[in-house]
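With one protein chain held back, the other chains of the complex are shown just where they sit.
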Amino acid sequence: MSVTLDEIIARFGGKLIGEGTIEVDGLAPIDSATMSQLSFLSNPLYFAQIPNSRAGAIIISHADFDKIVGHDNRSWIIASNPYAYFARVAQMFSEILQPIFLPKIHPSAVIDASAVIPTTVSIGPNTVIEANVRLGQRVRILGNVFIGQGSNIDDDVLLYPNCTLYHSTVIGARCIIHAGAVIGSDGFGFAPDFTVTGKEWIKIPQVGRALIGDDVEIGASTSIDRGTMADTVIEKGCKIDNQVQIGHNVRIGAYTVIAGCTGIAGSSTIGRYCMIGGAVGVAGHITIGDRVIVTGKSSVSKSISGPGIFTSMFPAMPNADWNKNAAIMRNLHKMRDRLRRLEATVKKLQDK
Amino acid sequence: MSVTLDEIIARFGGKLIGEGTIEVDGLAPIDSATMSQLSFLSNPLYFAQIPNSRAGAIIISHADFDKIVGHDNRSWIIASNPYAYFARVAQMFSEILQPIFLPKIHPSAVIDASAVIPTTVSIGPNTVIEANVRLGQRVRILGNVFIGQGSNIDDDVLLYPNCTLYHSTVIGARCIIHAGAVIGSDGFGFAPDFTVTGKEWIKIPQVGRALIGDDVEIGASTSIDRGTMADTVIEKGCKIDNQVQIGHNVRIGAYTVIAGCTGIAGSSTIGRYCMIGGAVGVAGHITIGDRVIVTGKSSVSKSISGPGIFTSMFPAMPNADWNKNAAIMRNLHKMRDRLRRLEATVKKLQDK
Partner (left out) sequence: MSVTLDEIIARFGGKLIGEGTIEVDGLAPIDSATMSQLSFLSNPLYFAQIPNSRAGAIIISHADFDKIVGHDNRSWIIASNPYAYFARVAQMFSEILQPIFLPKIHPSAVIDASAVIPTTVSIGPNTVIEANVRLGQRVRILGNVFIGQGSNIDDDVLLYPNCTLYHSTVIGARCIIHAGAVIGSDGFGFAPDFTVTGKEWIKIPQVGRALIGDDVEIGASTSIDRGTMADTVIEKGCKIDNQVQIGHNVRIGAYTVIAGCTGIAGSSTIGRYCMIGGAVGVAGHITIGDRVIVTGKSSVSKSISGPGIFTSMFPAMPNADWNKNAAIMRNLHKMRDRLRRLEATVKKLQDK
C-alpha cells in the first residue's frame, strides 16, 4: 500500500516542496529510510544526516528547511510540528498494519446475561464479563481479559490480553489498556491494632472506585488501585507507561504523562500537563502542581506548587570513585563542623 | 442499609456519648461526611475540621474528645484506637457492598480430577486447577486464575483474576492475592560457565517452594519467587503492596508490611513487625532485624540488626540547584582534600 505526497497533504495539511505525485509506502528514521519512504526531522541532532539520507521525502519545519544549504532534489513537507505530523501519517499507515478487529464475540467468552454489549464490539476468547458491565460502541477486547461487575467501558476502548478490571471500574472513551494491567485493585490500607493477637493489621475495605478519563493509555503490568472511600481518578488524556503503580485516592490531572516503573503513593494529587520521568517515587498525601517535570529516578517527598523541573538523581560513576565520595557523604556533618572550626580559627588570626 | 450507634457499640465495643438510636448508613472522612454518616478522627491534622463536620457521629479517642471545647450535640463513639475501630465498622458496611461469592464452580473452569475441592468454594470462569491441588473451605477464586499442581490453598483464601500460583505453592488461611500476582516463579539463579559456548549461564533449577502464611495480603502484579533448594517464606500477617518483587529464599517475618514497587533480592531475611516503604531496594544475602522501618526509596545494602528508622533518599530539588550540588558531590573528595590542606596551612599560621 502506498500513497502520494499530494494525498498526505490533502489529509494532514502542510506545504509541499517538490513532486506531489511521489508515492511513499511507509515511514522511517532519516538514517535508514529508503527512497520509497517518508522521513521526518524533529530532533536537531539528526539535522546533519539529511544530506546522506535516501528518504524519498522529509517532513520538516520551516525554520529547519531554511537552514539547509543546497537543497537536493528530494521532496519536502513543511509542517509547523513535524513530529506530530509524522505521528498522524504513521497512524494512517498503521491502520493497515494493525490486527483487524471485526465485530464478533468469541464463543468461549463468558458474559453475564445482564451485561450491555453492543453489536459493534469485538470480544476475544476466554474473556470474562461479569454482571451489569456496560460496554460502549466498538470496544475491542483481546483474549483472557477480566471485567468485574458493574464496570463501565466507554466507546472505542481497546483492552489487551490478561488485563484485569475490578468491579465498578470506569474507563473513558478511546482508552488503551495494555496486557497485564490491573485497574481497581484494593488500595494498601490497614489499621494497626496490636492489642488483638492474630488481627494485627485490620484491613480497611476499599469501597471507592478507579475512574479513568477519556483518551488515557495505560501500560503493560501497570496497577491502579481503587479508592478507599472516595475514588482514584486519572483525568483525560493521561499517558501512563508500563510497570507504574498508582495508589488509592490518587488524582492525576489531565494530559500528564508518567514514564515506566514510577510509583505514586496513596492520596497524592498530581497536576495537569506534568511530565513524571521513569522510576520516580512520589510520596503519599502530597500535591504536585500543574506543568511540573520530575526527571527520572528522582524522589518527591514534599509538595511542589509551581511549574519547574525537579530532580534528585545521581548518575552512576566508576565504583571506586563513588565509594570514596559516599564515605565522605556519610560524615558530611563532620566536614561541615571542621569548616566551621577553621573559620573561627581564621577569624581569630585575622583579628590578631 | 443502616445501623444504629447502639448496634455498632454492641458489636465493636467503645463508649457512646449522645444518642444511641441515631442511624448511620456509611463511613466518610470528617470533611465530607453527611449527617447520615459516621466519621472518625485518627490523624490529629484533621482535629480542626471537627466543628464544621456534618458527620452524624464521630469515632474519637478519649484524649481527643477531651480536647474539644464546647461539644456540639452530635453523637460520639469513644474508642481506644479510633482507626482500628473505623476499619472494623467499614468491614461491616463493605460486606454488603462487596461482590457476592456464592459457592459454585463455573463450567468453563478446568479442574483436574485429582484436585480436592470442597462444596463451599467459588471458582470463576476459565480458572485452571492442576493435579493434586487442595482447596480449603470457602476459597473464592475469580476468573482466569492458574493454580499449579500440588498447590495447597487454605480456608477462606481470595484469589483475584489473572493471578498465577506455580506448582507446589502453599497459601495460608484468609490470604488475599490480587490480580496479576505471581507466586512461586523460578528464582533468578544461574551459574556462569563461559568455557562452554552456548551454555554461558547454566540455569540452577529452582526446586524449593513459596510458602505464604495465614492472613497475608499480596498486591497486584507482585511477584514472589520459589526457593532454590530451601523455600521462600512469607510469615503470617504480612501485608505486601503492588509491584513488589521478592527473590528466592527470602524470609519475611510475621506482620511486616512492604509498600509498592519495593524489591527484596534473594536469600535476605527481614524480621517481624518491620515497615518497608515504597520503592525500597534490599540487597541479597543480608539480614534486617525486627521492627526496622526503612523509609521510601531507600537502599539497604548491609544488614541492620536492631529496631530503628533507616533512610537513604534525597528529596527532589529544582533541577539547577540539584545539578550544582551534584557536580560538587562528584568531587567531594577533592573538597575534603582542600579542607585538609587549609587546616594544615592554618595550623602553620597559628604556630608562627
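For reference, chains read A and B in written order, and residue numbers begin at 1 within each chain.
The rule is short, and it goes like this: a contact is a pair of C-beta atoms (placed from the backbone, for glycine too) under 8 Å apart; a residue touches a chain by one contact, two chains touch by 3 or more.
Computed from a prediction, not measured in an experiment: that's the story for all the values here.
K.L.:
Looking at A:S185, A:T228 or A:Q243, which residue reaches the missing chain?
P.N.:
Only one listed residue reaches the unshown chain, and that is A:Q243.
K.L.:
Can you say which of A:F65, A:F86 or A:F188 touches the chain missing from this structure?
P.N.:
Looking across A:F65, A:F86 or A:F188, the contact with the absent chain belongs to A:F86.
K.L.:
Write down which of A:H71, A:H285 or A:R336 is the residue touching the left-out chain.
P.N.:
Candidates A:H71, A:H285 or A:R336; residue touching the omitted chain: A:R336.
K.L.:
Name, in rising order, the residues on subunit A that touch the hidden chain in the full complex.
P.N.:
Residues 27-29, 32, 42, 80-81, 83-84, 86-88, 90-91, 93-94, 97-99, 106, 108, 124-126, 142-144, 160-162, 176, 178-180, 215, 217, 219-221, 237, 239, 241-243, 255, 257, 259-261, 278-279, 296-297, 313-319, 322-323, 326, 329-333, 335-336, 339, 342-343, 346, 349-350 of subunit A touch the chain that is not shown.
K.L.:
What residue numbers in subunit B mark contact with the hidden partner chain?
P.N.:
Against the left-out chain, subunit B lists 108, 110, 126, 128, 130, 144, 146, 148-149, 162-164, 166-167, 180, 182, 185-186, 188, 190-193, 195, 198, 200-205, 207, 221-223, 225, 229-230, 243, 245, 247, 261, 263, 265, 279, 281, 283, 294-295, 298-302, 304, 308-312, 314-315, 317, 321, 324-325, 328-329, 335, 338-339, 342, 345-346, 349.
The rule we apply is simple: only the chains that are shown with their structure count from here on.
K.L.:
From the mean C-alpha coordinate of subunit A to that of subunit B, what's the distance rounded to whole Å?
P.N.:
Here the centre of subunit B sits 25 Å away from the centre of subunit A.
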